[in-house]
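Yeah, one chain of the complex is gone here, protein chain that is, but the others are all in their spots.
And now, chain A:
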């Protein structure tokens, strides 16, 4: 029931008239722009003979788009926009009351909606790692691969998911002291 029409890429009028001018002698054109351009500059200007090809854009494959999207997801989920607007430091610091030395503080304490840059990036990386783990599991269950590759994919997938989940739980427990109590 569905009809799919592939539309031709849309050229701009200048190159259209160039291409049309090339075979002007061979066919009659009903393009009004072509006739106007044939008259005004090109009756006394001679266009050079070039071997130009119209740039043809083909749509990228689904998996290319998916990897770009994964990158954008990583940036959004690590709080990139928060970093750009609020401009927190890369890592916090606190002074040890006893010795006076300055110790770094990785996780911004006190509120849920606040972060330092590095903690955001590391958490975002963990989320993407978990996602990739599930993708690897699905690739491992694909029938058309050699068995050792399937085994290594499944081991990598399972370990990615486990590491990502354990680390994220650890991070959130450090960040919110009363978590799950």
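As a convention for this text, a residue touches a chain if its C-beta (ideal position, glycine included) is under 8 Å from a C-beta of that chain, and two chains touch if they have at least 3 such contacts; residues count from 1.
Keep this in mind: contacts and distances are computed from a predicted model.
Considering only "Hemoglobin subunit alpha-like isoform X1", "Ribosome biogenesis regulatory protein", "Ribitol-5-phosphate transferase" or "dolichyl-diphosphooligosaccharide--protein glycotransferase", the record for the omitted chain gives "dolichyl-diphosphooligosaccharide--protein glycotransferase", by its UniProt protein name. Where chain A meets the omitted chain, the residues involved are 1-8, 10-13, 16, 27, 29-33, 59, 62-63, 65-66, 69-70, 72-73, 76-82, 84-86, 108, 112-115, 119-120, 123-124, 127-128, 130-135, 137-138, 141, 147, 154, 158, 161, 164-165, 168, 171-172, 175-176, 178-180.
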